[in-house]
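This is the structure, below, for whatever I ask next.
As you look at this complex, bear in mind that one protein chain is not there, while each of the others sits in place.
On to chain A.
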Amino acid sequence: MHHGKPGRVLAALTLAAALWAPAALAEEPVFELTIRDHRFQPATLEVPANTRVRLVVVNADATPEEFESHELNREKVIAGNSRATILIGPLDAGTYPFVGEFHEDTAKGTIVVR
């Protein structure tokens, strides 16, 4: 955590979130995606159906990226050289494409739910 730097607002946010913490956040299976040279690795990721999973997106590029998927109903900005957690599901079986909105021509991937 980077306390202090961002000041009081963030501290208050963190406190609010701690008091209002969702149950069972740590129990979901974790899957990792890496962004390198504006591409997702792996480009296809298989996750179980009807289960909530934690998607950890590691941005190895120096530039920020926005993970976006209308199919998954998710969007999240990931700063350069950092990581972000995105909770997805529980989902029905099927394929769910996603893109990195800031480099949409190369940053494409699919989540296959089985």
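Assume a contact is a pair of C-beta atoms (placed from the backbone, for glycine too) under 8 Å apart; a residue touches a chain by one contact, two chains touch by 3 or more; residues count from 1.
As a convention for this text, contacts and distances are computed from a predicted model.
Looking at the choices "Ger(X)C family germination protein", "PTS sugar transporter subunit IIC", "Ferrous iron permease EfeU" or "CO/xanthine dehydrogenase Mo-binding subunit", the name in the UniProt record of the chain not drawn here is "Ferrous iron permease EfeU". Of the candidate positions A:33, A:47 or A:91, contact with the unshown chain belongs to A:91. Where chain A meets the chain that is not shown, the touching residues are 1-2, 5-6, 10, 13-14, 16-18, 20-22, 25, 52, 61-64, 66, 70-71, 73-74, 76-80, 82, 84-87, 89-92, 101-102, 104-105.
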